[in-house]
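The complex appears here without one of its protein chains, the remainder shown in place.
Let's look at subunit A:
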Amino acid sequence: MLAALVPLPVILPLLGAGIALMLPGRRRLQTAVTVITLVVVLIISLALLFGVDALGTQVVAVGGWDLPYGIALVADRLSALMLVVSSIVTLLVLINAVGQEMADTANETPVSVFNPTYLILCAGVANAFLAGDLFNLYVGFEMLLGASYVLLTLGSTAERIRAGVTYVVISLVSSLIFLMAIGFILAATGTVNIAQLSSRLAELPPDIQLILHVALLIGFGIKAAVFPLSFWLPDSYPTAPAPVTAVFAGLLTKVGIYAIIRTETVIFSESDLRIPLLVVAGLTLLVGILGAIAQTEIKRLLSFTLVSHIGYMLFGVAMGTVEGLTAAIFYTAHHIVVQTALFLAIGLVEQRAGVTSMRRLGGIAVLAPGLSLLFFIPALNLAGIPPFSGFIGKVALFQSGFETGDWLIYVLIGAGALTSLLTLYVIGKAWNLAFWRDPDDVEEPTAELVEEFEERREALAAGKAWKAKPSVPRTMSLSAGAMVGVSVFVTVFAGPLWDVSSRAGENLRSPQTYVNEVIGHGDGS
């Protein structure tokens, strides 16, 4: 019964996309279809998470072809958890985007492809999380990447096309590398089913295993923006519309991380790339955050922190212990939510003040205190200030590192702590310059900012109550507020979330259970 739910997170958004595409002129109806689809997907994902956690991994052989020959969709704890987090994020970002679209209709033409494309992106993400064979994973990646190309170049302005070219070409290359790796693996083992690969790859000579392993990791590493392969990200993400950047930053790189987790645990359970991965994780942490220090544009700054914090997840994966994997899974869930919340908050700032450069902003905390709070909470969370989930994730990561204990891991813990402090510095700088400082100190203030503060000064001098112009649409601020609420929720319910991550981590560390559940299903029923 529960297994019947597994394909729905992929099928429903695709159906919704088809219906939305047939309603080009009718924006309200289109939006309604999209929102309803995503709400249903969220409910199904929650049911899957609770069901899978209680009853164990659910496997569906698509089209009734027996496994391992047919296409498998597998929902284990990790997949279900990622599905739930991604459904929450996609739903809230969609509502935010609808709000912005309604506000922007005056100066931009409405885009009737946005909703269908967005749904295809959701279907692709779900397909990647549920894929039980490598080729289906590739198809999931292509679905979400194809949709992301369209979303990134929405409106096709000169700036977005320029950024889009970089993004598209890099992604195409990464997909080609992934496809080549699949070809090599198929030639070496004769299968693409992940469960079968787990045992067959282990029988290959170690050098061939290493080549296949590295080829796969390079493909995924580009998608996850891991250090030497990360330079495309801060260049392309910030130019997209704010909600699109939010969902890209939150989800797309994490799909890459998810694929890396699968590769490291189930597929290549024997081949060991622990040391190179640890080195790369450390470099990702440091290079990313050093890049963030140099930025004046808040969106670019956040993109660099995104790259940097990928290093934490990679660190957890590279350690390979149950605790390390648990921390990586927990951190991934936390980071998806927090990074999306931050980008949505910055989207509000952009909507309110027109720019996001720290050289041109100042005193936002006076003009829009509520909005500033929406930025402040996830910002502290990202930096890992104690009560928040970012702190819990980092502490768990470092603790599992100390338990494993060799000098390289101690170096990594040092790099992680340093990155955390530098994140705090960067976030503090953004807060001080854009939100906190006196608007008179701003280097190149925008005309609107100067005017608004002038009005405020006059009103206060005349003794009248000054009231800020509410220039941010309510839908946008409410959805961003809900996203921040979810990030706080992750903190409050860190315990249960940690337990689920821990059970998912245990599942991953014993790949034989995964194999038995998938292949056994094919033999048994």
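What we mean here is this: contacts are C-beta pairs under 8 Å (C-beta built on N, C-alpha and C of every residue); 3 or more make two chains touch, one makes a residue touch a chain; residues count from 1.
The rule is short, and it goes like this: contacts and distances are computed from a predicted model.
S.K.: According to UniProt, what is the chain that's been left out of this complex called? Choose from "Ferredoxin", "GntR family transcriptional regulator", "Chemotaxis protein CheY" or "Na(+)/H(+) antiporter subunit C".
M.R.: "Na(+)/H(+) antiporter subunit C"
S.K.: Sort through A:3, A:17, A:128 or A:182 and give me the one touching the missing partner chain.
M.R.: Counting the whole complex, the residue in contact with the absent chain is A:182.
S.K.: Kindly state which of the options A:50, A:135, A:410 or A:425 is in contact with the chain not pictured.
M.R.: Only one of A:50, A:135, A:410 or A:425 touches the chain omitted from view, namely A:135.
S.K.: Identify the residue among A:150, A:217, A:240 or A:333 that touches the chain left out of the display.
M.R.: In the complete complex, the chain left out is touched by residue A:150.
S.K.: For subunit A, enumerate the residues touching the unshown chain of the complex.
M.R.: On the side of subunit A, residues 135, 139, 142, 146, 149-150, 153, 156-158, 161-162, 164-166, 168-169, 172-173, 176, 179-180, 182-184, 186-187, 190, 192, 235 touch the unshown chain.
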